[in-house]
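The complex appears here minus one protein chain, its other protein chains still in place.
Chain naming follows the written order as A, B, C, D, E, F and G, and within any one chain the residues start at number 1.
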Amino acid sequence: MPDELPFAELDLDRTARRGYPEAVYCAGKTPEQVAAIAAAVRARPDVVTLFTRAGPEHAKAVLSELPDAFHDTDAALLAWPPEPPEPDGGLVVVAAAGTSDLPVAREALHTARFLGRRTELVVDVGVAGLHRVLRRLDLLRRARAIVVAAGMDGALPSVVAGLVAAPVVAVPTSVGYGAAFGGLAPLLTMLNACAPGVAVVNIDNGYGAGHLAAQIAAPFPTDQG
Amino acid sequence: MPDELPFAELDLDRTARRGYPEAVYCAGKTPEQVAAIAAAVRARPDVVTLFTRAGPEHAKAVLSELPDAFHDTDAALLAWPPEPPEPDGGLVVVAAAGTSDLPVAREALHTARFLGRRTELVVDVGVAGLHRVLRRLDLLRRARAIVVAAGMDGALPSVVAGLVAAPVVAVPTSVGYGAAFGGLAPLLTMLNACAPGVAVVNIDNGYGAGHLAAQIAAPFPTDQG
Amino acid sequence: MPDELPFAELDLDRTARRGYPEAVYCAGKTPEQVAAIAAAVRARPDVVTLFTRAGPEHAKAVLSELPDAFHDTDAALLAWPPEPPEPDGGLVVVAAAGTSDLPVAREALHTARFLGRRTELVVDVGVAGLHRVLRRLDLLRRARAIVVAAGMDGALPSVVAGLVAAPVVAVPTSVGYGAAFGGLAPLLTMLNACAPGVAVVNIDNGYGAGHLAAQIAAPFPTDQG
Amino acid sequence: MPDELPFAELDLDRTARRGYPEAVYCAGKTPEQVAAIAAAVRARPDVVTLFTRAGPEHAKAVLSELPDAFHDTDAALLAWPPEPPEPDGGLVVVAAAGTSDLPVAREALHTARFLGRRTELVVDVGVAGLHRVLRRLDLLRRARAIVVAAGMDGALPSVVAGLVAAPVVAVPTSVGYGAAFGGLAPLLTMLNACAPGVAVVNIDNGYGAGHLAAQIAAPFPTDQG
Amino acid sequence: MPDELPFAELDLDRTARRGYPEAVYCAGKTPEQVAAIAAAVRARPDVVTLFTRAGPEHAKAVLSELPDAFHDTDAALLAWPPEPPEPDGGLVVVAAAGTSDLPVAREALHTARFLGRRTELVVDVGVAGLHRVLRRLDLLRRARAIVVAAGMDGALPSVVAGLVAAPVVAVPTSVGYGAAFGGLAPLLTMLNACAPGVAVVNIDNGYGAGHLAAQIAAPFPTDQG
Amino acid sequence: MPDELPFAELDLDRTARRGYPEAVYCAGKTPEQVAAIAAAVRARPDVVTLFTRAGPEHAKAVLSELPDAFHDTDAALLAWPPEPPEPDGGLVVVAAAGTSDLPVAREALHTARFLGRRTELVVDVGVAGLHRVLRRLDLLRRARAIVVAAGMDGALPSVVAGLVAAPVVAVPTSVGYGAAFGGLAPLLTMLNACAPGVAVVNIDNGYGAGHLAAQIAAPFPTDQG
Amino acid sequence: MPDELPFAELDLDRTARRGYPEAVYCAGKTPEQVAAIAAAVRARPDVVTLFTRAGPEHAKAVLSELPDAFHDTDAALLAWPPEPPEPDGGLVVVAAAGTSDLPVAREALHTARFLGRRTELVVDVGVAGLHRVLRRLDLLRRARAIVVAAGMDGALPSVVAGLVAAPVVAVPTSVGYGAAFGGLAPLLTMLNACAPGVAVVNIDNGYGAGHLAAQIAAPFPTDQG
Partner (left out) sequence: MPDELPFAELDLDRTARRGYPEAVYCAGKTPEQVAAIAAAVRARPDVVTLFTRAGPEHAKAVLSELPDAFHDTDAALLAWPPEPPEPDGGLVVVAAAGTSDLPVAREALHTARFLGRRTELVVDVGVAGLHRVLRRLDLLRRARAIVVAAGMDGALPSVVAGLVAAPVVAVPTSVGYGAAFGGLAPLLTMLNACAPGVAVVNIDNGYGAGHLAAQIAAPFPTDQG
């Protein structure tokens, strides 16, 4: 049982307390630790569990215990049970500025999907060719929350936020040349977005972006929403 | 008329395009420029205009043209017309970790209020005395969006996000000793929050925090919300 | 005579060597030193001399020796003789993202003008309202070089560079909230512009931007241009 | 004998001078150098010697000379003689915010243990689930010194320090997403802790944290303690 | 009564919970807010209250309500009641590397004193003249905790920690030339001290240093100390 | 066809819009993605396509679809069709401060060449031996644009800009000892060049430097150039 | 007597121990403290005492006790006795890249002079006009040590070091536009000088530069020099 793991204390009542399931951050854990957690998780098919930042060894450990788990290799993410819940709430659109931003964008997409939202993916809409993003404006304006993943200059969230009413969750990626400093440059760009309505999360943190978007687009539990 | 201002092009259709009114960032503008904008604004009493980062000279300039404008000196904010619109959407709770974070917190509060949300303020609930924030848990859990303003270690958003289902908009303040580096320390803390659901905005940017919270708590324009 | 100044050695043959006149950087010089340089300059009405970063005391010192000098207070710039040379070469367009970027933009404009280029100024075309910059596309596409001054997210040069064939000289300004870090944020954005064709200069360095644009738009001295 | 090592001068009288034994920092030393030091150490079974930051090659070198040495692979630490001294002084509690912080936490634990303190380990008590740390409050309040190892937001030391009378030794770890910048984020958080009583040591420096905690919890050599 | 302050919630039971009194951080508070807190404090003469980072206006506000408060202008600190409690626990020695470090050192000294410790001050013992610190070795070795305040290279804590058994609380100061970067240089030096036993606090944070030293030198509440 | 690529949207009309062809940034793309793009490119022999930052696997993928593509391994660049267009416009000179800067310099050279400029390469002309650069002054003064690639102190662009009338495109490289910080040091040097006329691009961004130089040296499309 | 100063312990035997006199760093000291030190100094006319970083109030305090002290206002330096000792050792040349670097250069010059060296000053020889420094090559090659003060790109020390056999003491100044970051840019340039033989000191630290140059150019006390 989870409580007996000597190295981790699963936050079992997080779903009850916050309304969102547990996620297991695999980086920094040994495959053995991840396998033990996966085994503990098997006893709780009623809640979704995400495994994020799962390298090949981590993924193998999870699949040894949960062979039918959903697995997106590029996004380094697994989910179990493998089917997301029936969606409710508003639409979450995830946009990737460039192809190199796709792994982070897909981590966000799957997270929002497994947390119960409808999702759409938009790719290669960087600001160097404005017509590409303008062409998707209809879709973007239907969203209740938009995730934008961008590296290099990180300018896309500013542009998108200026065009829509919904909040934009901006996730900087570590894509780029030297002075991107591992994602610092787009991070600062997004924090300084001249259009209000940009919510910034950590560099390459697709999971956090998808989670935040899912919360924003959630049906409000009371009658106030 | 606004279009004729030689130094600014007011984004008059922003309300139409984004659903949110224009804000005039006063820092870096001369009092004369601010006064000219205020005069142009007077012709449009149907939309709210916010003047942010308004020092004493800026405030004087605004009030010379809009004498009945709402003015919160500590928050360096003015609004006109002086009465916020009838609120709709969900509740926005604004929490200040310490007394020194109040100016930023109030800038956020007024922004959300003038953008049409119901708001509540909670003060002095820093993590050094956990009982203070735990005592407000009921109020926090009623919110559709929570703004948390904190300087120094900036740890409060992590703690709050771990206790509620709603998104937390975290605004770092420049309050603190040397190694806070003008708000850099709480900014990094918030970006690295171990609890998902934290949306970070710029240092001391109460306006941006309030705007984002108002968007999150907005009634969704379609039937999906 | 200049050669006898005990604290400075004017680069008198710079015009001959580089084709561009001398500029006197006033910050860090005493008003007395600036006055002495202005007096030396008076003997050379055949070449333009610019005085940059001239505070009120510096300006007073220059005007005491060169009373008819051109003076733009906001741009902190003086020029003598007061009339720019007859323009040749291509058009230089200077764009300011926001009103607060105007002082830097005008320093660039005057520099290009006094170095012999035709110039046009465009204001308040930040990316938060894309329609504003798109409306000026015709003008922008007529330019041989475009200077873009922007603070905060510094995203405008990326967007402009993606729309035109001419090089964009990007000058970050120190306008913005805390995490702009005195212009560092837009500086990094510009260096990481996802559209090629962006030439970055120092923070708030309108003089350098205008000089570079004037060089780019210069008639080429040989038959190759 | 140690004095004859051509590349190191062991601080043999450190135990006499400071009351604490020598530690050999293996990173940056060749396995041959480490083996030579281990051989020299063998002549002094009366004092404990720690080998820290010992990679596999270093560990092999130590064990070739001191086959019965204590070895914790994850903590990259060896100790000889393999049994810690009889404990005295107060209790040292070591808390790890997450499973990924365990290697650093265990380096601290073993260091305190081999320096003569009673120790207890607490795992997975990050602030995202406050109930987990609150449940351990009794144990934490029995400690004379508490080591807290945390990456990401590094918020746990602030929270713990606000709940207890004992000093908290905070050791930031390099665990986390991009904007943790290799431990810089939790380091700054801890330096800015809004609760007084937090003693910060270097990133990932479990040895230093355990040593400092052992000093704080030491029986005071005179009658003043 | 404190509970009614609209802008602050005094942590009245902190003494009960942590064993240490409340401190009021004045920077960022208005004089009116500080005066209101001082008035509230007057009702509780049984516990010590410290007012830290109190500029002239803050001090005036405190003294208007608590005219007999202790006040050290250089240290920007007030305390009330004006007499520290009867000391117990071990000796706290506070060392200032240079004269310019004195304000921070004295803030530490008074804090430890009002928290109930015996204290001694040592001045001008920087490492550029080693004989000065070596001459005070007897006093340093009698301490249960040593505070070292140093700017510039911040090397003194390393040297002191190598000579004594007690923990050294290192507080970097913002004293120094350009590349000290407002205290960043000595902060990094102290975090990287090659001698173990150095506990680092925030730049210029004499209060935090004194508080931590007082905790380390405290009589242990149970029989384990 | 390109439009059907699921992970990228080629900017097919970029040549029409900007006058310059598409470049495919390979870093962060999988070899499969690069191969698919190369296959799509094959249908458009009328425009040049550059593949930049192409590691061995990327290069193999390109060559599998475009076997006759031009390939410079050191510069990590491929181009197809393999012959550059007939040159027009002014001369672009590319100077490398040291041998280690050659890969970046050659990426710039090939980019300018495939964008239609005549080019010359100058090597090993660092400022530590001024005579080397002075000896090339004639060539440098014939250029319409000069690219200077330099690591370490990055001083060469300042020196060159002081000697010529043409703009200098400065590209910092990540060559150097520790305090070069991966190219940050020469980047800052170039941004602070005391000679005006220096256009800075990103660290190691030879592609961007060559592109910008090609634009500067372009024949101006109208009669104004 | 000095020993009785309650806030400072003058390093009276420093001349004996190191061969160089005491310097009093005035920044961070009160005028009263500086005056007391000046009074103590008066009793020792046999050794030179320098007062560095002396603002107007500090200077007044020194002159009240030592009315005939040497005072260079721009360099913020005083010396007593007012006459430097008879020079010996080699020549120290001090070069200032620009006029704005003069205060730092003169602090270096006076320091070397009062420590007993012959000195020469060279001004306005920045690398933007190479002919200016080349013209002084004869003087530079006669020096035993050269101090170079430069802000902005800080490129001058690299260039000078490549031309001479003597060591170059490089002192970065805080002169420049935004991305000079208060002297960080020239500091990094100098540390990365591609010519060996550059000794870097702290930003704006003319005193340290002059002291180091005086040591380098000193007659060697034994027969080995």
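Please note the rule applied: a residue touches a chain if its C-beta (ideal position, glycine included) is under 8 Å from a C-beta of that chain, and two chains touch if they have at least 3 such contacts.
Source: prediction; values computed, not measured.
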Who does the absent chain touch among those shown?
-> D, E, F, G
Check the options F:P31, F:P81 or F:G98 and report the residue that touches the missing chain.
-> F:G98
Of the residues listed, E:V41, E:V104, E:V123 or E:A161, which one is in contact with the missing chain?
-> E:A161
Taking the entire complex into account, which one of G:G129, G:G154 or G:P167 touches the absent chain?
-> G:P167
For subunit G, which residues reach the chain that was dropped from this view?
-> 17-20, 23, 89-91, 142, 144, 162-167, 169, 187, 191-192, 196-202, 207-208, 211-212, 215-216, 218-222, 224-225
Name every residue on subunit F in touch with the hidden partner chain.
-> 98-102, 123-125, 128-129, 132, 151, 175-180
So which bits of subunit E touch the chain we can't see?
-> 97-98, 126-130, 152-155, 158-159, 161-163, 176-177, 179-181, 184-186, 188-195
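By our rule, only the chains that are shown with their structure count from here on.
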How many links in the shortest chain of touching chains run from subunit B to subunit F?
-> 2
Shared touching partners of subunit A and subunit D are B
Farthest from subunit F in C-alpha centre terms, which chain would that be?
-> E
Taking each chain's centre as the mean position of its Cα atoms, how many Å separate subunit B from subunit C?
-> 35
If you average the CA atoms of subunit D and of subunit G, how far apart do the two points sit, in angstrom?
-> 44
How far is the middle of subunit B from the middle of subunit G, if each middle is the mean of its Cα atoms, in Å?
-> 50
Which residues belonging to subunit B are in contact with no fewer than two other chains?
-> 98, 128-129, 162-163, 176-177, 179-180, 184, 187, 191-192, 202, 208
Give the pairs of chains that touch; include all such pairs.
-> A-B, A-C, A-D, A-F, B-C, B-D, B-E, C-F, C-G, D-E, E-G, F-G
